[in-house]
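All protein chains but one are shown in place.
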């Protein structure tokens, strides 16, 4: 039994949308690096972050097939806790420090959405699907080898937001080249007020640095990347449509979340 | 174009999970009043609220079939904004004042979930379905007349949480008898901190009074009510299972939300 | 208790995906007439039907918000039986007789999908949403009056297939002008064989005429129609994209299905 951390703060702690930290994650990812119009990237940055001129619009699209558990066997309730998500990271600077900021993220699970909001990820609900590898190899069960192709799509409210495809060429032996983790992820925790006259004065509005423990990257391959961010009515993510696409990656990752570092509070 | 109020705080205000207030709602509801074990009702109340001895465990189950719009024709994007929700209100006291508190609420739409969180409703994603009336009458198109039956169900993560059924007997001419609105709804706005050592010190934790404008109740009928809150693994709502079921109601409702009143801040 | 008509042919007839006829329907619709490239319309017609030169590519896009019931109160189980669907009808000829053929249809419910397959509608699962009217009028509760706007969208597997919008101008007093029902709907019942060597020899492949009883059209309004059928990866419906859009309609409809007329069997 968990003590309530998130709403509903139910008596026995079972009905809460998310259990208290530590939060454990393991999953597979498909990642494609790309370049968007640097002027558009700049418009996505909150106060406190500035464009990184050296990045020249560099960004990353990530599709994750995640399993989550807290400390009470949540992985044995996969209908409630297993999930997939898609997000964009754009390169930026905090003071002079290179960081990555997440302007858009979509997830297919409400517990993951709430945990993300608490971390400062601006999560909405979407549908995300990623080609998988399975132990029983055949045409439907691609193995993680040179020449294998993996694809991923994301949508929200019935509109496609993104499609990526990666054709593997080689295993990444030196993971420091990968980029994941080279730039800390800076998020914006934000919780509005509804009281009249306070709509522009959020109760929470603070930049934070995402923090993970025991991070492992396993069996990462790189290859030829493809990415599209098609136009969708009422959505702005296509403003970041690639002007150039770089390498693609496919790998596995795990970590634990128990903490978050304040970066600065940009409003009183 | 809206100014961003909710995350993602996107440049053109289109990608935000919810537009800024005013928020306009119109919908149909099915409502069943019931009595739960008063000792269980008491366990669902946050600090600052106390059991209402006169209520003897009185509560209400509500199923709403909602249409939402902001000021930018959001009702013309029904895939993103139309939704259904199920919630429980339990009678309680704030100081000596009779109020209603919402311990559990489930909704099938992420924009409604976020707006609810901002109001202090502890929303999770669920699936809610309600029998409808249509203008073309036949066996599949029940009219709102004596003898007509309407049912509703709610589930989350593939487990049924509630089923209600109401057989209409008479139109409610005096809506002040209805109960809806007699007790103001008190919610708990709550947004946790994730920084180590701060997990028990939420950034936002305050009791508030839900406020609506231009509230209309239209064509409300009452009748024989039925309600079950079946046991579901990992869920606590069945702890409130009816010991007695009262009247059922079916009607239509509309209102606008632009404000929220602070009740008190229970933690610094 | 029903006798099993559809699989699973369960002992007590409860688990069957659809109950036996009669099938009763009531719902609201949004409809937009349009013209597609006649050469493309021709490619969608099965053997036995021919293009209607007089139609010049005329077609109809329909979005339905349906409630279904059989004879055992299925409308009181809305999670299982309430549904929405989107379909296209194209004008064609059978011998010299003007008919309408349904090349594409998407529905958000498996029971409706199976009933449709039995009728010869080529149903797939999709997501369909339609702006609704509610009895409690406000900005979120549009009334069926001149100037009111209603919209609808359809998608499948996270890709938008269609969006329609209708701005009402006047009530349709003479429903024979409406078009719905002027051309009988001809469907193709089709059930393949899987035995090796028989993949091109379906077990069922027959043209049929959809038959309804007690059809009612209620409160039908017409107005300015808008329709788009955007390009979606791996989908062909956009090949029918409008070259011209005509009037839009919004109304209510009910009928019962118990029968189907054979038109001809085009293969042995």
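The first chain written gets the first letter, and so on, giving A, B and C; residue counts start at 1 in each chain.
Basically, a contact is a pair of C-beta atoms (placed from the backbone, for glycine too) under 8 Å apart; a residue touches a chain by one contact, two chains touch by 3 or more.
Just so it is clear, the structure is predicted and the values come from calculations on it, not from any experiment.
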item: Visible contact partners (per top-of-document touch definition) of the missing chain; value: A, B, C
item: Contacting the left-out chain in the complete assembly, out of C:55, C:75, C:113 or C:130; value: C:113
item: Identified contact with the non-displayed chain, of A:28, A:52, A:110 or A:239; value: A:28
item: For chain C, residues in touch with the removed chain; value: 3, 5-12, 14-15, 17, 20-21, 40, 43-44, 46, 77, 79-80, 103-105, 109-110, 113, 117-119, 122-125, 156-159, 188-196, 199-200, 203-204, 208, 233-237, 239, 257-262
item: Sites on chain B contacted by the missing partner chain, in the whole complex; value: 127, 129, 153-155, 158-160, 163, 232-233
item: Where the unshown chain meets chain A, residue by residue; value: 24-28, 66-69, 71, 73, 75-79, 82, 127, 129-132, 134-142, 149-153, 155, 165, 214, 216-219, 252-256
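Following the convention adopted for this analysis, only the chains that are shown with their structure count from here on.
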item: Homomeric contact chain A-chain B: same or different residue positions, threshold half; value: same
item: Centre-of-Cα separation between chain C and chain A, whole angstrom; value: 39
item: Chain centre separation (chain A, chain B; CA means) in Å; value: 31
item: Chain A residues counted as touching two or more neighbouring chains; value: 158, 233
